[in-house]
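One chain of protein is taken out of this complex; the other chains stay put.
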Amino acid sequence: GGGETGDDGGPTKIGFVAVGPEGAWRQANEANMQETFTKEAGFELKYAPATNLDQKSQIDAFTSFVDEGVDVILLSATEGSGWEDSLKRAQEAEIPVILIDRGIEPDTTSLYVTRIAPDNLQVSKSVAGWATETFPQGANYFVLEGPAGVSVVNERNRGWNETIGAKPEFKKLGAQTANWSTEEAKSVFETVLKSNNNKVQLVFAQNDEMGLGAVLAVEEAGLVPGKDVKIATIDGTKNALEALAANKLSFVAEYNPLFGETALDVVKKVLAGEKVESYIVVPSQTFNSPEAAKTALPQRKF
Amino acid sequence: MRRQFFWGIIAILLLLLVNVLKDPSFLSVSVNSTNGNLVGNLVDILRASAPILMIAVGMSLVVATGGIDLSVGSIMVVAGAVSMEFLKANGQSGGVALGALGAALAVSALLGVVNGILVSVVGLQPFISTLVMMLAGRGLAKVITSGQNTAASNGPFRWIANGYVIGLPVVVLLAVVVVLLVALVVRRSALGLMIEAIGVNPKASRMAGIKPRGLLITVYALSALLAGIAGVFATASVMTVDVSRTGYQLELDAILAVVIGGASLAGGKFSMGGAVVGALLIATLDKTIVFLGVSSSATPAFKAAVIIVLCLLQSERVRNLFTQRRAARARAPKESVTA
Amino acid sequence: MTEPSPIVEMQGISIAFPGVKALDNVDFRLFPGEVHTLMGENGAGKSTLIKALTGVYQIDSGSVLIGGQEQHIHGTAEAQSAGISTVYQEVNLCTNLTIGENVMLGHEVRGWSGVNWRATHRAATEALAKLGLGHLDTRRPLSSISLALQQLVAISRAMVTDSKVLILDEPTSSLDANEVDGLFQVMRGLRDQGVAILFVSHFLDQVYAISDRLTVLRNGKYEGEYLTRELDRTALISKMIGKDLEVLKSLGSNRQAEERDRTVTPLVKATGIGRAGSVEPTDLDLHRGEIVGFAGLLGSGRTELARLLYGADRPDSGEVEIEGKKTEIHTPVDGLDHHIAFSTENRRDEGIVGDLSVRENLILAVQAKRGWARPLSRRDQDAIVGKYMTALNVRPADPDRPVKNLSGGNQQKVLLGRWLATNPELLILDEPTRGIDVGAKAEIQQSVAELAEGGVAVVFISSELEEVVRLSERIVVLKDHRKIGEIVNGPDVTAQEVVDIIAAHGTEAALESDIIDPEGKD
């Protein structure tokens, strides 16, 4: 038998419904969580990554944490919707839930304690903002997306379209999925360049990996990235900053994964019965020049 | 058999035609004035087909034995992970590139041997054995890179996927050489015959003195080795291994290629030519989708439509429609003469 | 007999396969209440005619009338609903199901809660009992019984429904005399009830014993329809092969038991080899140049003993010496390495490799022996193919045709060729003449005798006891999975005698019969 959990002195049990290996950003984020909620800090973190990014597996893990009776659940959902039922059960079982990164839809704040996350909308707007500044006359642009239907993709598209869509001088040449992958992005973009006779001025890559793939395709086509084609990406991984420092990428918007400390704070407060804000935005930077990238690189953790 | 990949070729031509309709210069191949390399969409298609070609050829052998290899995609990522980590640790020289290549291929072949042992010695069904390897392989790649997408730089290694020799991409040349080599080994030795015999009737083959174990292990190892080469091609082109994406679901493409080439998944007769045509078709299809700008969300439906049409064309029922009409036309005058 | 109208009438049937005209303008009539035998050499088109009638093959031209009405049948299911039950040449059952299910598939007894299994198995037992198999446990998997029994199960299956027409394509090819008698009794019973029976067999004795009428096919062409009593054997044979045949006459007497020196080291000496559940420990000596027959009833363990000798099954007791040297034969590869060849009785499942060509099938064992790295050159292949296709008269003589498209008898010849090509020192033939026509059978027996003369040891197993007695020098008698004795053949030994020994074994009478101890003299 597991014995009674909770407040009787043992380590605080945290169930972390995670996304699992997905890319450098996720890796940094989840490692950061695991390094924060350690045994030494008095926690027992139960890490449950999704299989195949499948929401079903996350729900299974969530249910299991509720059944087991952990003290707090951290939920990093692959998908925003479809969580009401599970959250209600957690509430019934009096287990506080903290959303990490992704929010839920519809956003019923009563169902969870707080959401800690950078803001996708804001991040992609920052990319769009940079684009309008850099191309005052507008540009022909192409979007490299993640898999169709994933909510990050939807949000990043929304943020971008809200700004750029209103500007007729920006001409969308198309959008293709490259499944977050460098290799696919290279292959896709190589063909995009050909089908547009190399007349692509701007690429919005929804993650760093795909942006780096686009860089390779541009180079292959005998063009100069940063000059002939400007590429903007989201995430801010070390690889991307290096590319920015080398002038291959033109803009990198960070989507800050390192908020373990914030989460730790919140968990402590919640356990102590204190109130917390229902949305804690994790501040994210943007890098718009090689210099900015160079200064940031030495401390880059991910 | 011949007729089957005939339709594959027709399909490739049709897809190319569609592209030409969109852009008349699609087929043009020009020589880059600075370095003398051939450039053009066709070259891109050939380059993109190189990894699929590798796994399709391996798959055609596995399928001929009546098996299936679902692990090729995962073995690709393992090969990629091994080579990237090796390069990252050891630096820039050509020797290191060779070392990375050797290590990647050795690990791949080893995983193939495990597949082969599970299938032939332990006696698990190929679908299950390779499914297990598919799951475990990707995990192994993640362990090798500790979950990261590892990037490395090494000129000679990069050259494998991006270099040119006498104006032609190195990958394409390598792919052709490997395919020819495998075809030669399989068809010039009795390997092909034995593989087919096992696939058609394993019991009878055993009674005829064919040793299924060694043969199956060889075939699965070969398939994995070729998947390793495909993995090197795929990662060398971007010099990054993406542990969750490299080779993802490519086993499906390889199986499709083999079937389009006319093979039966029940085992038996195989045709290297068919696998090659199938692989080229898939690469062409992928490129066409991007070139036409088919939206991401409709991509799978488009792919499905092409596969379904192709399967219909290959089916006897539809073919009979054609031949009957032709036969009717051919017979009509003859009968009128005799009557 | 005033002729009623035929129940089945096929007129001008033609079927062409790529490269062969399997049927060319063939007519055929079948009357209620008769047993009608279809005769012809291997590849004459008998099975094809049957498949044309039952809709397995589409007819190119011609018409099929059933009960006087033209019908287009597309497959066995439709044939069945038209009142035609068929047992095809190769056993077509599902080995994953039980015996009872196989008998009753599609005709299960149903009650209010779906299939009533108890009643179904009871019905299956009844059907089996008609063929004297009432003792079979219908709940056992089909795979647990021998091929011969499976053949009987398939026949029982055809008799579950009350059909107007019953078609049996070589039903007796692996049955022994008792079973054949049983089957004939049932067939006569059905005939007397007015069922029309179409029968195919290569055993002339059986044909004359059972049939009322014959239709002879030759090379896919209709040769003629005759009343059996009006056509004698020689005439029948010459109609079948188109010329008079002398060969049959040469098959007269038993082989003489030579004064063989049995003290020399035998080629193969097996001591106590056995396998739990299939063969009890058995001693066996096989000398060069000797043909040893295995005699026994259905399921007596002949096949299983042969399989142990070759390594098809792994013996779990005893040891084998080859030329005095102790050897382990655990797999077919071992067998082949020691120059043993084994031609199986189950040619479809363990013999031919259907999708491969005749050529590939012929060279398969030789190639396997050489290993994959040393392929036979095209010239060597042609030599083997040429030699055995001519010697065994495989038809059509096109080596690049898939072997599955050959007629049953011709497949059997290819299989024999495969094993002869390995130049074995010990050749084990399990039902080698199964489904082979009269002419070819004589030729095969001839070549077996010649091989023995050339110093090959031969084990010959056949359900046709006459054949065993005629060919063998020594006969090993088996019963209930054990060897009960050996007989040195002589002019006075007859098949009946062997049967008597088997029947008497276990009773006191057996002890004083002419079973002689081959080694008792020393």
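By letter and in written order, the chains are A, B and C; residue numbering begins at 1 in each of them.
To be clear about the criterion, a contact is a pair of C-beta atoms (placed from the backbone, for glycine too) under 8 Å apart; a residue touches a chain by one contact, two chains touch by 3 or more.
In this text, contacts and distances are computed from a predicted model.
> One chain of this complex is missing from the view, so tell me which of "Acyl-CoA dehydrogenase", "Sarcosine oxidase subunit beta", "phosphoenolpyruvate--glycerone phosphotransferase" or "Sugar ABC transporter permease" is its UniProt name.
The UniProt record for the chain left out of view names it "Sugar ABC transporter permease".
> Quick one: which shown chains sit in contact with the chain that's not drawn?
So, spelled out: the chain left out of view touches A, B, C.
> Of the listed residues B:12, B:97 or B:140, which contacts the missing chain in the full complex?
Checking each option in B:12, B:97 or B:140, the one touching the absent chain turns out to be B:140.
> Touch as defined at the start, partner being the missing chain; which of A:84, A:261 or A:277 qualifies?
Only one of A:84, A:261 or A:277 touches the chain omitted from view, namely A:84.
> Where the complex has a chain not shown, which of A:65, A:170, A:204 or A:302 is the residue touching it?
With A:65, A:170, A:204 or A:302 as choices, the missing chain is touched by A:65.
> If I consider the whole complex, including the chain that's not displayed, which of A:15, A:118 or A:213 touches that chain?
Residue touching the chain left out of view: A:15.
> Go through subunit B and note every residue touching the omitted chain.
118, 122-125, 127-128, 131-136, 138-140, 142-143, 146-147, 252, 255-256, 259, 264-266, 296-305, 307-308, 311-312, 315-318
> So that we can see where the missing chain sits, which residues of subunit C does it touch?
Residues touching the hidden chain, for subunit C, are 56, 75-77, 79-80, 86, 88, 92-98, 101, 105-106, 108, 110, 113-115, 137, 139-141, 144, 157, 271, 280, 282-283, 313, 482-486, 505-506, 510-511, 515, 517-520.
> What is the set of subunit A residues that contact the non-displayed chain in the whole complex?
1-3, 15, 18, 20-21, 27, 30, 44-49, 51-57, 59-61, 63-69, 79-82, 84-85, 89, 92-94, 105-106, 147-151, 153-154
Operating definition for what follows: only the chains that are shown with their structure count from here on.
> Report the chain closest to the protein's overall CA mean, measuring from each chain's own CA mean.
B
> Based on the averaged CA atom positions, which chain is farthest from subunit B?
The most distant chain relative to subunit B turns out to be C.
> Between subunit A and subunit C, tell me the centre distance in angstrom, where each centre is the average of that chain's C-alpha atoms.
Going by mean C-alpha positions, subunit A sits 71 Å from subunit C.
> Averaging over Cα atoms per chain, report the distance between subunit A and subunit B in Å.
34
> Between subunit B and subunit C, what distance separates the C-alpha centroids? Give it in angstrom.
One centre to the other, that is 45 Å.
> Which residues, counting only subunit A, touch subunit B once they are in their complex?
Residues 21-24, 27, 145, 147-149, 174-177, 179-184, 186-188, 190-192, 194-195, 209, 212-213, 216, 220, 222, 239.
> Inside the complex, what are the residues of subunit C that reach subunit B?
Those in contact with subunit B are residues 312, 331-333, 335-336, 342, 344, 349-356, 360, 364-365, 367-376, 418.
> Mind listing the subunit B positions that touch subunit C in their complex?
Per the touch definition, subunit B meets subunit C at residues 188-191, 193-194, 196-197, 200-201, 203-211, 215, 268-269.
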